[in-house]
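One chain of protein is taken out of this complex; the other chains stay put.
Coming up: chain A.
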């Protein structure tokens, strides 16, 4: 498999494993950006890194980083198996535990990629350009999303295929929808194997 991956890189194409890695990496940076931009954690617990030609902020809190890493690793595996349908970042108020914001990443897997082993024709640069524009949009959402007045916590939900055996440490959950929400669709990107559509839903202001 490693040899194939090597081959894929050389040909400037993309393999299933490479695609899974790219998408999982995108989720890691995307979630970090959301947590920073929405002020879920104090800004001083984030550090700057260069990625996708952007300066992104990544948490330095060891416990949070570990949690995100666990999820990302699991996502990578499921992406590779093409059994994941959606990743949702749920932001809810700690006090009332009301869901205030819901970041939804719909994943369309091209399941035929599991069978044919050849790499797809799309350069890593083209994919990264697409990812960059999605991350830029996440950063820009602060301007229109309503202010999170109370202290908030976040949760990650992953929609998988029905026949998946639930791994240890994981549990089933409800969809945690927002009552009376407004939705904004962001850009999407594709690795030709995985396509990710991003939408953010937020609670409508009670006062119009």
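Simple rule for what comes next: a contact is a pair of C-beta atoms (placed from the backbone, for glycine too) under 8 Å apart; a residue touches a chain by one contact, two chains touch by 3 or more; residues count from 1.
Operating definition for what follows: contacts and distances are computed from a predicted model.
A.B. asks: According to UniProt, what is the chain that's been left out of this complex called? Choose from "Proteasome subunit alpha type", "DNA primase", "Cell division cycle protein 20 homolog" or "DNA replication complex GINS protein SLD5".
C.D. replies: Its record in UniProt gives the absent chain the protein name "Cell division cycle protein 20 homolog".
A.B. asks: Please identify, in ascending order, the residues of chain A that touch the omitted chain?
C.D. replies: Residues 39-43, 63-64, 67-68, 70-71, 74, 85-86, 94, 142, 147-149, 151-162, 164, 166, 169-175, 177 of chain A touch the chain that is not shown.
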